[in-house]
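Here the complex is missing a single protein chain, while all its other protein chains stay put.
Chain lettering (A and B) follows the sequence in which the chains are written, and residue indices restart at 1 in each chain.
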Amino acid sequence: MKSNKRRARTGAWWVVVLVVLALIAAACASDEGTTTTTTAAPGTTQAGDDGGTTTTTAATPSDEKPRMVVALSDTVTTVEPHTFRSTSAYAVTHAVYEPLIVQLPEAQDGGWLLGSRSDHVGAGAESYDIQLTDDGGMLATFTLREDAKFDDGSPVTAEDYKYVFQRSIEGPGYIGVLLPFIGISSADQLTVIDDYTFEIKASVQSPLFERFMTFQVFGALNQALLDANATADDEWAFAFMNDKSAGSGPYFISEYNPDTQVILEPNPNYWDAASVANSGVVIRTVPDATQRAQLVRSGELDVATGIPERLLPELEADPNVNVIEIPTTGVHYMAMNINLIPNVDVRKAIIAAVPYDALIDQVMFGYAAPARGVVTSQMDTYDPAIGAGYATDLDLAAQHLANSGETDVSLVLGVRESRLTDQEAAVLIQENLRQMGIDVEVQVLPDADWAARASAGELPLLIHDWFSWGEDPFYQMQFLTQCGSFVNYSQFCNDTYDELVNTGKFSVDQAVRNDVSSQAQQIMFDNAIWAPLWSTTRTVATGKCVTGLELGYSQVPSFRFLTKTDDC
Amino acid sequence: MWRYLGRRLLISMATVIGIVIIVFFIVRVLPGDAAIVRAGPYANEQKVAEIRQQYGLSDPIPVQFRDYISEVFTGNLGVSIRTNGDVTDELLQRLPASLELAFYAVVLAAIIGIPMGIIAAARRDSWVDRMARVFAVLGSSMALFWLGLLLIYFLFFKLRWFPGPIDRLAIGTEPPDSITGFFTIDAALHGDFGLMVEAFRYLALPVITLGFVLAAPILKMVRASMIDALESEHVRTARAIGVPYWQILFRDGFRNALLPVTTAIGIVFGYMLGGNVIVEFLFAWPGVGRYAYTAIQVNDLEALQGFVIVVGILYVGLNVVIDLVYAWIDPRIRLGKKVAA
Partner (left out) sequence: MSLLEVDGLTVGLERSPHSLLREVGFTVEPGEVMGLVGESGSGKTMASLAIMGLLPSGIEQRGGTVRLEGRDLMDSGTGEIHRTANQMTMIFQDPRSALNPTMRIGRQIARVIETNQNASREKARAAALAALSHVGIPGAKRVFRAYPHQLSGGMCQRVMIAMALACKPRILIADEPTTALDVTIQAQIFDLINDLVQETGCGVLFITHDLGAIAEMCDRVTVLYGGQVMETGSLRGVFTQPLHPYTQFLFDAVEREVDPRVEEKGANFALAGCRFGHRCPYVFEACGQFPPLRTVIEGHRSACFLPEEGRIGAP
């Protein structure tokens, strides 16, 4: 008979064995019997589980389009079409609202599509025509498609397009800020000729006009539905639209879980439903970027954005993954507050001391191009002769510093807590400046705190990044460097510069634009208000057999043609 | 016993009121301007001012406080400046995910920690005891995210034993109709055991990560209080009068060590109530921890206040439950009066 002590030991072993068995049982549990239901019918295949795929409830046996799973770099916080802010929300609204025209998709190597910057095609409009008018404005006439319908089946008419433009002008969303760029300020400029003919009269001439017409914020909104849900305080139904869609685009929102996931189902009443290559898109929030990368590699995710650059080489090497690279015109920059650093030679010294190449190689792992100014090196009207001046030259920097007559320069560089690349860049910049005798203290601030101090003009140096909708140089210059602009963190204020920007904004003559832009770039360089750090090369990781991802202005993804095959 | 309970409830209510008042002031100490963040990149001064107006951020403090108090006590925790959603709804939607994770993690931690602690105490200085002490040190010093990453890498990515860190259920799986909010329980209640197993599979990795780390303090507490109990006089008596070994271990030893052990489990569970931010981030778990963390980053005062209040209430509730458990365990608390002189 065993003694009590031996019994205690065997008892302990049993507990351990049971726990391990339970774990193994859980791990080996097959998916048989798992019910998988979707809100709309098509057959479902699950990628990547051990033990097999589960298919249920096929509505139409011939319907074999796959369901796509996507994780983007940030979380969706609201899908209200005129107040959304996050990158993910851009993608969602782009999928559900159809504007009058869209970019012509151009096939690229690797199975993805890039929207053309020069050619547009009709979407909500069957055809269109834009003329310059003698009074210095533009007149756009759109002939609408008669078979376009909202997701609830009601037809799209010119009234709906007028409604969305009016809402942007008069509603509390931020779109109103963009409209001066294309010279639209009142509902009077919008004319409904008949149910399917719509006119917009712009009061200025700008190449941005046509581009803006492709933005989802001007996609048709179901006026009947919004009017029915407006209240006395909220006549444009902003609160109502916070968590749903009311558009005529290829998808509608079937499930909205802020911070967690948004599910897009194909709009059954979309006029071109046959062209939609998938049976829906699940946009899932995966907050950890490393996990996003891992899930693409394992096949749980079809598309992932916002992968940190240091993980990209590993993804490129993985045969199960495609990495799409798109050069951008956005800019990552270090602004210098001219009130807190009044000596222009000090600022020039700083510009010459920044290690531009090291930043691109070590912080961005090569996934960036030199920026060379607020008008970046990939952007229309960029002047390479001026841009070349933004280069690392420590001797020149020392010279500038000597000229400045200042010694013991000590500055604070503020970066946002949520941006690791900014922090890494700050450290490299700090090191170079230290070699020159400029002491820099890097402060990592919570985003809200950073925003408050930057706006209040309290940070002598800060790192920020920006991309412009429409990718227009004058738009970029206005927001970032025009006197009084909210995000003009260097507090730069130069009348000549502002005049040049204003002229360029409303000119369609390329020669004029080039000339004016050059002059502005020169002024900016001479005043040494920025060290433009880099232009990020955007990357998207997809599964190897995923094709059809379309990237448009500002790299907003479009899911219409997104699909995958079982083997490739 | 009822007086005891009544007293505890009164104190709890006073605590909750205190929490509600204090959190208002603490949250406003945070630097940073929520209105600017809300306004977004295309804002201007006017827009920001409008938003301040809309959310009452520029009202004087006493006015804000008055509005706040009257709203909170009707259950209205305000509107999130980040998502535009109702804070109460958003919290209640995310809470079950965090609670389900916390519950199973604590259960696992108890399953690991309690038997190990008992055995370590019963066979002091044996190899089991030494192993248990090493485990306790490891668990206390292990970084949660490191363990989580390891588990994900090996058990999911390499071995595919468990599904990826993407949600509480597979993409496309419809969650069970909510009764408790716990997917595992709700699925079982609806008789859908396949769904229940799936929910467990997705729970497995985060629960293991947390369970291992949480087991350490439980093990330490069980071991220490068991040693105390086993060296007590009544255990000596039990040995003197011939009570069998197992009975002494459990009925005289462990049963009397339950009080500190309950405290330890309560503390561990309380720590998990607010959701573990690290685990929720790593495993893309849709819980309140992530919500609160994001709220801090953008100065979403309403969400932050709401979070602290809700978790505070839960914590106070947990303490009342623990006190009830104490009373059930220890007759000295439950029955004060003397029976005979």
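Just so it is clear, a contact is a pair of C-beta atoms (placed from the backbone, for glycine too) under 8 Å apart; a residue touches a chain by one contact, two chains touch by 3 or more.
All of these numbers come straight from a predicted model, not from anything done at the bench.
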Which displayed chains the unshown chain touches: B
Residue in contact with the excluded chain [from B:Thr173, B:Thr209, B:Ser225 or B:Asn256]: B:Asn256
Contact with the hidden chain (one of B:Gly6, B:Pro31, B:Pro244 or B:Gly317): B:Pro244
Sole residue of B:Thr15, B:Ser232, B:Thr263 or B:Asn319 that reaches the chain not shown, by the stated touch rule: B:Ser232
For chain B, the residues touching the chain missing from this view: 124, 231-234, 236-244, 247, 251-252, 255-256, 329-332, 335, 337-341
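The rule is short, and it goes like this: only the chains that are shown with their structure count from here on.
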Distance from the mean Cα position of chain B to that of chain A, given in whole angstrom: 36
Interfacial residue positions of chain A with respect to chain B in the complex: 4-5, 7-9, 11-12, 15, 19, 23, 26-29, 31-39, 44, 46, 48-50, 67, 69, 75, 77-78, 80, 83, 85, 172, 174, 177-178, 239, 242-243, 257-261, 282, 284-288, 290-291, 294-295, 297-298, 300-301, 417-418, 445-452, 455, 466, 479, 485-487
Residues of chain B touching chain A in the complex: 30-34, 36-37, 39-45, 47-48, 50, 82-85, 90, 93-94, 111-112, 115-116, 119, 122-123, 128, 149, 152-153, 155-157, 160-167, 170-174, 192-195, 197-198, 200-201, 204, 208, 244-246, 249, 280-284, 286, 290-291, 294, 296-299
